[in-house]
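Complex shown without one protein chain; remaining protein chains in place.
Order of writing sets the labels: A, B and C. Residues in every chain begin at 1.
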Amino acid sequence: MSNYDFIVPIGPQHPALKEPETFLLMMSGEKIKGMNVRLGYNHRGIEKACEGQTYIQDLYLIERVCGICSHSHASCFAQAVEEIAGLELPKRALYIRTLIGELERIHSHLLWLGVAGHEIGFDTLLMYTWRDREIVMDILALLTGNRVNYSINTIGGVRRDITTEQIPQILKAIDTLEERTKYYAKVATEDTTITARLSGIGLLSHDNVLKLGVVGPTARASGVKRDVRKDDPYAAYGEIDFNVITDDHCDVYGRTLVRVGELMESYKIIRQVLAKLPEGPITVKAPRKIPVGQAVSRYEAPRGEDLHYVKSNGTDKPDRVKVRAPTLANVQAVAEMLKDRYLADMPIVVAAIDPCFSCTDRMTSISTADKDDKTFMSWPKLRTYSIEWYSRQGVDFSDLNKKFKAPGI
Amino acid sequence: MSNEDNIKQQLIEKFSALSDKIIVKRARRIFAEVSLADFPQVFDFAIKKLNFSILTAITGLDEGTVFGVIYHLSTENGIMLNLHTTTPRDNPLINTVTNYFPAADAYERELVDLLGIPVEGLPQGNRYPLPDSWPANQYPLRKDWKGQMPVNKEESK
Amino acid sequence: MVNTLFHIFIFPGFLFACVSGLAAEYIDRKLYAKMQNRIGPPWFQPVADCIKLFAKEVIIPQQADSRIFTFVPVLAFAAVLTSFFYIPLWNVKTLSSFNGDLIVVLYLLTIPTLTFFLGGWYARSVFSMIGAARSIIQLFAYEIPLFISILAVAMLADTLSLSEITVFYSKHLWLILINLPGFVVAIIALIGKLEKAPFDTPEAETEIVAGSFTEYSGRPLAFFKLAIDMELVAGSSLLAAIFLPFGLNIHPVPGFMLYLIKVLFVVALISVSRTIFARLRIDQMINFCWKYVAPIAFLQLVLDLFVKGLIR
Partner (left out) sequence: MRWPGRMINQVLQSLFKKPATSSYPFVKAEMPEKYRGKLNYHPESCIGCMICVKDCPTGAITIKKLADKKFQCEIDLTRCIYCAQCVDSCPKKALESTKEFELAGLNKSKLKVIFNAETCGNSEAKA
């Protein structure tokens, strides 16, 4: 496969990528011929670390798998542990957990809308969507005490209650957000410069989605009607009616429509949750030592289906915790979407699956024994190390016009 | 006869060896113990006949004397079948499922890197999730692996 | 002798160009921020950027051709600076004018784009080579419509010297309406020349880091940034001189104010377009230019021919 002239390293550090991962693009002219994905830079050993701590402490570790979808991972983990311990959660706790989950989906989708605008060079959309995202961040800070890592979950329920005077504040915020989202839906569909940059790229046909196991809005934009909140209802989703937004554009434009549609659905869900918020306690007493057992729990994170597998051995520390983040399922499809596309499409296609690579890698690369901690690299040493590292990846800057081979191809 | 029991019944009819090894833990969750020998037939039967068309994840476990591998299969409407197989610890070997699910190579590379279970038939490609400079045959997820564990202060006192 | 030194260093020359370039950049960034509901930079931000860049270490890539790499930014800076002498700023008289200085000014304003190409190509890094190739591809798309529309206007005035063009048009003020399509084409071409938002594919931040400027740092980058700012002022005053030639021979002080307002108007137009348009891909940009901008330029040419027949 040497039909390429040179390699563009969209390397671990690149303005288009929010987190470290490497896409070595095999280019001829402006067209992408092939792609070599390398993940694993953001690997923090969370699964191994979970085995060394108690369940309560693990909750705060699992929550930091990802910055934006922290509540998804915490709820998924808490659900699995509660299933093993056989705890029957009070209804109010389930409703509050759903409320915070939907608020997080709003904040994540608004963030994505801004990043998509930035990737296609339209910073005004970034500035406006992120200004409106502040409304939902303030509501979350009001309810849970922190803007990002909410830590509202505990094993057996939630830690904070929603007081009666907070509800009108939430409803007012939701009304302004809904009116703003309608405006962004109009802009995203009618601004020809945006639609020109979004439609027709990152094509993923219906059966490719099934073959590659793609999840979340990326799958729903190709007409695959799969949403864990509907298929495998958890928390309070069984008692709330909402519809799953699908689209059949199969491209980045379709994903934008699906995410904006999901924003509107989230507002509907939040209004129902607040209307039907039952009275009662918010937690149930959870044992410190969880009995032997195993459980698989699934959660519809803003990026797709998130899966946690927990195995307990009767002590207060889990025996095994497995986290499969939605991005790990979606990243395989990026190589498929970028075949024979332009280099200019690469950032928006990668951003369209809304990658969260800190979720995907979730393990630590523990410092190897031979290098002691105190070695600080001087500037020239760092320069030679990076040149040597890149040449090992097959990207040789010394002479660009000679063809060079990429590993693994 | 809910859907889950229906599936359990079909599995037991096809594979008599599984008769006491399948548990329907709760709605939409079926756990099954399958020996390594007849795993391929059960896997193929589940995908083709019982339309478990999506492989959501593959989990690797260190169970002391053996390595456990769980394949989480799910259908379009949310029912999940978790096939658990074991492979001996001294020379572990499982064969790949990338012929059914091309995207499964990331999950299988995790088994190779973190637990040291070689996967036969895995297509060549970058290693995941450990960095290239990771020392050879160090497998962090094994129980007997003594790396610098981030043990919190309370225990070390 | 002292008079020309004053002209070269102070008024339409070095000092005025730099100060007006930095002021134009400040106004552009402040408008851009205000339109995005942000506070925006303080007034001294562009000056601070320049001083910081001048103080920074100059890193020349090992495989780059260091002579071209360092000379090319100075060439861009010098080209834009000399174009200031031929543009009638606030009244008809320019420093030196001869028949054909319109062609010289157009040529001088094209040199910076060529220097972006040379700087990017000889930095031998993947990102800057792609950026350099893109800026050249883009050059053909917007340069030809610009030349056609401006030469059509010059042809109507029957001369190729800028000052005579402005004298002719200040006499027939109603001709400004005829030249409106040319003004639209020229604005779009100026946006392309300065590589501002809809046409900033050559330095697309999220695709190729900073295009041809990826490998630049320190003084060369400062020269490039200053050259682009001054080109903004030079381009706007050229457009103001040709397409908005009213009030050119009134008393100097209000005349200069009127000139500043015209330049501000063009800079405001450019920053509004930078705010409301997404960045076009290189193929979309070329389609847009040849499908819409070039026909308008030809329309302008036909219009001018027609009107020339009428009034001559």
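Here, contacts are C-beta pairs under 8 Å (C-beta built on N, C-alpha and C of every residue); 3 or more make two chains touch, one makes a residue touch a chain.
Nothing here was measured: the structure is a model prediction, and the numbers come from that model.
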Among A:Y41, A:F77, A:Y128 or A:Y299, residue touching the chain not depicted: A:Y128
Touching the absent chain when the full complex is considered, from A:I46, A:L61 or A:A286: A:L61
Candidates A:T22, A:N36, A:T193 or A:T218 - the one touching the absent chain: A:T193
Hidden partner chain, residues of chain C it touches: 31, 33-40, 272-273, 275-277
Sites on chain A contacted by the missing partner chain, in the whole complex: 53-54, 56-58, 60-61, 64, 124-125, 128, 131, 134, 138, 141-142, 145-146, 149, 151, 154, 159-160, 183, 186-187, 190-195
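Basically, only the chains that are shown with their structure count from here on.
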Separation of chain A from chain B, taking each centre as the mean of its C-alpha atoms, in whole Å: 23
Interfacial residue positions of chain B with respect to chain A in the complex: 25-26, 28-29, 31, 53-57, 59-62, 70, 72, 76-78, 80, 82, 101-107, 114, 124-135, 140-141, 147-152
Chain A to chain B touching residues, read off their complex: 36-41, 43, 45, 47-49, 52-53, 57, 83, 210-214, 226, 228, 231-232, 294-296, 298, 305, 307, 309, 311, 320, 322, 324, 328-329, 331-333, 361, 363-369, 392, 407-408
Contact set on chain C toward chain A in their complex: 35-38, 63, 124-127, 129-130, 197-198, 200-201, 204-209, 275-284
